[in-house]
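Worksheet for the structure shown next.
Yeah, one chain of the complex is gone here, protein chain that is, but the others are all in their spots.
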């Protein structure tokens, strides 16, 4: 009966996620104890500081070389603190930070009963249009819980790409998903859609994570351990050599393959790759736009991080097994997303499909199992997330009596009404389309080059054609905004508070800078290209 | 490092674009003058480039070179440099823009403004569109295009070239889609807007597809170089040297694929049959200056790039593709001319004529003789000026009558003799009459082609006759005969218009009578290109005894 | 009796759950089916843990239960709200967003 020794945990190395989770809990406490009036400010302050702090921590870690030379595995092998992890965590912190600004925006909605309100339901639990809701609105309640939820989600996302064993992978997945499910249901306008989105997202998400979990189980069954390193050893090496005792029960390739496939499927779902993409359009459309922006940007980053680690650390030995499959998924996503997007009529759905296509492009970088591949994906994710945030931020600004005017036909002639905003949005669209001098192009080039370098020229060609198709619908929106006469009853662009303006401005700047002078960030991503084992 | 002249030349219009765009809505005229000012400044700088360029024996191939690190990770450097061809093209670009600005002086005024009495959003509903500043936008975009075109002429780094080759589509696209000449066959504003945006989208998609195909090839090129050289590079000079040193050899298959990737992009831009259909729409729907910008400046990047990149990078593949390319070029020549004959719309007619002329240019390039390629280069210049003259005058005419249909005109020379005269000269230049610039280049192209491919040369000659036909028919139907109703009050050219057209005509005559300065600049570059593709001019059958003068 | 059988059972349960998700309309039931799949996974984990003779699997199982609980909270919350506003828990009714 030996006393169990306390696990030794590198608090510093884990500081980013710890800070965020701490702040999240603090946020919950605030909800519990502070009077309504002060919650908003308190929450905003806490989340901003937390995310900023987390970012600082990430930078600190990276500066102290954790990203490159002394990358390590922390928390008893549970979490990796290495280049990719830190890079993505940095991106995620920034995305979270920016999203906080979007969440906190309170000037878009017309003031209710003298109280300025945000784009989240006053009483999410209440029946839409019911007495309870009216009560809540009269009382000027607002759902400040969104901030802790956001923080929890970010926390989960910070863990996701760092997860170094299957347990943490699964936990992180759930921690990031559950808050998102809730956030989806909180729209102030069009609540039915919002709730529907939540239901769909939740059920399908749960379904997917069940698959992932079963995959975890099978892998565990295969390797007898849940740590990536352990599994990798078994995959690459001769099981008996590692643990003679378990030689009998280990190394059953069927388990490995099936388990691996299910695991990958769970991640592809989060990424939104064909054929696991179908939730994306509906959820993107139904969720409150700030949340959509956050999801679209952050979830992709986190999920791709996890996928990269899984494929590069655990399954490189199986490359020849999963590569063809991923090729299929990649092509399906690029082409499918682009083609279906052509006929979309709703901005948010359009962006959803475009995100599917982009998932495909990023996958093209993933399948190139090279260091270049990793860094190109990292860069792409960084670039893409900001363009996405910016785009959705713009969407929140174009409103008419019924709230956001997301139907494309209403965007006709926007370029005449407010050239500046339209130009910025056009910039984002061009970035999506991968026009040179925008971040989108740099990313696309990096990814495709990595793919070509690893001999996947075919993928590049398909990708190029797909982006040609994709270009078509981005252009369509631009045509609509600039070349068609503005409608008399068209939507108007509300002048937002500095919060949203900052977001849009920032996104635009990042888009340009990453397009014109990406070298610095490419270096960053380049240094961050190595996974710790 | 000396003063970065090329960068300055390209940057001036870019800055001009920003400044012009920033001018408040009310200050339309100020914006115009600013744009003109900047374009003139660019002309000065381009002239400086021309002067600084050394055509002497043993001068470097690429001069005024600049080289800065840019995106090391992609193996991309900010490398500029010009050979004779580049200099000539930059000069042409810089020179044309002020005329285009002058010609388009009022084209982009918002419909409500008195400049042109079209109906449109009135001032009472202005709040909705208060910040809409078409004029500023128009000139800013033109300058932006100029900047990018100049950069793509000066870029000696393939990736850098690609960037601007691709990026210039965007401002072009807005120019085409945003500003029509309000004279479409549809009488309704909406109908025209629809046609315009159709043309714009067509233009963009065509060129984007080409560009993306090229992107694949560019990536492929990088990979190929990365395989064989210490690290992958996009530097034209580096690749040329490497191949000269025998360190680099793509291998037949790869080289051909890469060549195709590049060539398709350029053939779409050029445009070469059967990838031409975007041009008539684009030129037909856009205002005359923009149409000129497309055909005289932007499209030249395509042919220029064939000359510099296709031949420079992939000599064997170029040689391999020559028969096909020449066939396509011939088809373009004849086909374009025949379709020009069949047009009812003035600007579309000129567009098809341009297609025919681009056929000549490509023909000259792939004839692989000094005359052919020198001629092709001259052709780019001359065609630029000639089309400018013809199209701009046509634009003035259209602006007066508000219709592009040839059938709406007739007997114009009675009311507007000067307009008719300039139009005729533009036309004669287009049919390359001796004494005007285009003749020199066209004949050189023909000789160059003929001396290697007799049959091709003879077929191309058919283009000469057809050119005479479509130009003269156009002139006869519009300018001569009894006066058509609605033209009685047609005013003759105004001073502004004259100041635009006359210098162009003077230039045409000068280029026709004394092209030597130009050929002196171009020749060395052509010789370099020929040595890239390891070709020499065919020897004459029986070299004549040089008779004493 | 060999532990493999438990694996077969868990596979069976998983499939049942999946089938349920695909076939049943009522959101609650669908959700229960998901839970069933999770538990199938648990069973597999425990079985493997037994086979391998280490505890990782069992620990994982515990975590899964916790997560499942959390999921229930969130899930029911959402489903109930939807039920309130639509007076129906059918998944198919929630199909306003399509195409």
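So that you can tell them apart, the chains are marked A, B and C in the order they are listed, and the count of residues begins at 1 in each.
As a convention for this text, contacts are C-beta pairs under 8 Å (C-beta built on N, C-alpha and C of every residue); 3 or more make two chains touch, one makes a residue touch a chain.
In this text, contacts and distances are computed from a predicted model.
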Undepicted complex member, UniProt protein name, chosen from "Autoinducer 2 import system permease protein LsrD", "Multicomponent Na+:H+ antiporter subunit D", "NADH-quinone oxidoreductase subunit L" or "Sarcosine oxidase gamma subunit": "NADH-quinone oxidoreductase subunit L"
Contact list for the unshown chain, restricted to visible chains: A, B, C
Contacting the left-out chain in the complete assembly, out of B:274, B:323 or B:491: B:274
Among A:233, A:282, A:404 or A:453, the residue in touch with the chain that has been omitted: A:282
Given A:63, A:111, A:342 or A:495, the one touching the chain that is not displayed: A:342
Touching residue (missing chain; options A:25, A:325 or A:493): A:325
Chain B residues touching the omitted chain (full complex): 202, 205-206, 273-274, 276-277, 335, 338-339, 341-343, 370-371, 374-375, 411, 413-414, 421, 428, 433-435, 439-440, 443-444, 446-447, 450-451, 454, 457-458, 461-462, 464-465, 468-469, 472-473, 475-476, 479-482, 513-516, 519-520, 523, 526-527, 537-547, 549
Residues from chain C at the interface with the omitted partner, ascending: 18, 21-23, 25, 30, 91-92, 94-99
Interface with the unshown chain - residue positions in chain A: 199-200, 203-204, 207-208, 211, 253-254, 257-258, 260-262, 264-265, 268-269, 274-276, 278-279, 281-282, 320-322, 324-325, 328, 336, 339-343, 469, 472
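By our rule, only the chains that are shown with their structure count from here on.
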Chain whose average C-alpha position is farthest from chain A's own: B
Chain pair that, of all pairs, has the most C-beta pairs in contact: A-C
Per-chain CA centroid nearest to the all-protein CA mean: A
Inter-chain centre distance, chain A versus chain B - centres from mean C-alpha coordinates, in Å: 44
Chain A and chain C, separation of their C-alpha mean positions in angstrom: 25
Between chain C and chain B, distance of the C-alpha-averaged centres to the nearest whole Å: 65
Multi-partner residues of chain B (at least 2 other chains): none
In the complex with chain B, residue positions of chain A that touch it: 415-420, 430, 435-437, 441-442, 445-446, 448-449, 452-453, 457, 460-461, 464-465, 467-468, 471-472, 475-476, 479, 482-486, 517-519, 522-523, 526
For the chain B and chain A complex, residues of the former touching the latter: 69-74, 121, 128-129, 131-133, 137, 162-164, 166-167, 169-170, 173-174, 177-178, 189-190, 193, 196-197, 200-201, 204-205, 208-209, 212-213, 215-216, 219-220, 222-223, 226
Contact set on chain A toward chain C in their complex: 124-125, 127-128, 166-167, 170-171, 174, 178, 181-182, 185, 191-193, 195-200, 202-203, 206-207, 210-211, 213-214, 216-218, 220-221, 224-226, 245-246, 249-250, 281-282, 285-286
